[in-house]
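With one protein chain withheld, the remaining protein chains of the complex are depicted in position.
Let's turn to chain A:
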Amino acid sequence: MAQAQTTHATTEAHGGAHEDIGFPPFETETYAGQLLWLAITFVVLYTLLSRLVLPRLSGIIENRRAMIASDLDDAAAMKSRAEEAGTAYERSLAEAKGRAQALAQETRAKLSAESDAKRKALEADLNQRLAEAEATISGKKAEAMSHVDAIARDTASAIIERLTGKAPAPQKVEAALNQIKA
């Protein structure tokens, strides 16, 4: 009996010693405790992460993404506005250019019309003077030509007088001259 108890005690002692150098991961009596605390810890971890940490973290990332996107949109809008301003400027520049050209054209036309009018007036004046001068010349010529008759008469009278010693009748000389002229 005593011996049996000793044997039992030895076995137990041996068992205890074996447990000390046993392989902890295969000691099944620790499983329940590990599973219990793993479940508690993991449920708490999952809840905290999914309710608190991850919304905050993805909120930060999403916020940044939205901010970058809106900044890019703003930049695109600014660019289109700048382009619009550029085309408006070009349009007004072209308009101003056109107006300036029209003005120049108008001025040029006015000036040339003025100078044309002046020139025409001058020409008319000159023509008038020319006509006047021509009239004077032709008057003088007619006058001179009428003088030629008198000279011819006088000369013919003088010649006849020298040749005949007696002055011919003026009517005869006149008739003779008219005969020659005709």
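In the analysis below, contacts are C-beta pairs under 8 Å (C-beta built on N, C-alpha and C of every residue); 3 or more make two chains touch, one makes a residue touch a chain; residues count from 1.
Everything that follows uses one rule, which is that contacts and distances are computed from a predicted model.
From the set "Branched-chain amino acid transport system permease protein", "Cation acetate symporter", "Ligase-associated DNA damage response DEXH box helicase" or "ATP synthase subunit a", the protein name that UniProt assigns to the chain left out of the figure is "ATP synthase subunit a". Where chain A meets the chain that is not shown, the touching residues are 21, 23-27, 30-39, 41-42, 44-46, 48-50, 52-54, 56-61, 63-64, 67.
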